[in-house]
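The other protein chains are all here in position, but one chain of the complex has been omitted.
Right, chain A next:
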Amino acid sequence: MKFLVCISNVPDTTTKIAFTPDNKEFNKAGVQFVINPWDEYALTRAIELKEAAGSGTVTVLNVGQADTEPNIRKALAIGADDAIRVDAVPQDAYFVAEQIAAIAKEGAYDVILMGKESIDYNGFQVHGMVGEMLGIPTVAPAMKLDMSGNTATLEREIEGGKEIVSVNTPFVASCQQPMCEPRIPNMRGIMTARTKPLKVVPAVGEPARTTVAEYALPPKKQGVKLIDAENAGELIKLLRNEAKVI
């Protein structure tokens, strides 16, 4: 079984978001980048399924510039076998999906795993686009993934419940908790990751379909109005008469 795990390089979850003075770009200064937290579920689950089957390969794929390589190496240290970086600015989700679809097709991958969504652009869309480009099913977001031969059984989260879905390879799934316990690299992994293959390839396909004109931060709160704990019921009156939300 050939697994392709797509990882996005995102600001650490503790990052205070700031933009360049013209508000046209995210300000990377001093920001620590990590593997998108959802993608860690995809990566760990692929490694677990490969181990359980006793054969197979796990390839990680990122569409990004050279500054994403530390996190690609981290994915190799966690247990992926090799990596591909499509050397390009990830212009938009459609552009990224085109790159992933092209690599998936060329490498004849059986299982294409992604995270539920990127925590920076929150698109929640690349997996559906890739599935459609390849004409194969996408199961998103998946909370559980088991494989038996070429058939996968997944639990897909829906609002208010879940669906049990069964698909044959090849397919795309986007992963979220509680699929597995994401692994962290150990010393041996970090050592071997240095020599694992990382192939850099140029981008293909059509240009992006969307462009960001400007970023903005949410408006600041006015400040908190404190109510005495002794008089807690007063809060309810304020919520009705002042805030008008109940």
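We adopt the following convention: contacts are C-beta pairs under 8 Å (C-beta built on N, C-alpha and C of every residue); 3 or more make two chains touch, one makes a residue touch a chain; residues count from 1.
Just so it is clear, contacts and distances are computed from a predicted model.
S.K.: Which choice in "Electron transfer flavoprotein subunit alpha/FixB family protein", "ABC transporter ATP-binding protein", "Cytochrome o ubiquinol oxidase subunit I" or "Polysulfide reductase NrfD" gives the name that UniProt lists for the one chain left out?
M.R.: Hidden chain identified via UniProt as "Electron transfer flavoprotein subunit alpha/FixB family protein".
S.K.: From the list A:Thr20, A:Asn186 or A:Thr210, which touches the chain that is not on show?
M.R.: Of all options in A:Thr20, A:Asn186 or A:Thr210, contact with the hidden chain holds for A:Thr210.
S.K.: By the contact criterion defined above, which parts of chain A meet the unshown chain? Give residue numbers in ascending order.
M.R.: The list for chain A reads 11, 13-14, 16-17, 19, 26, 37-38, 93-94, 97, 119-129, 131-133, 137-138, 140-141, 143, 156-167, 177-178, 209-218, 221-222, 224-229, 232-233, 235-240, 243, 245-246.
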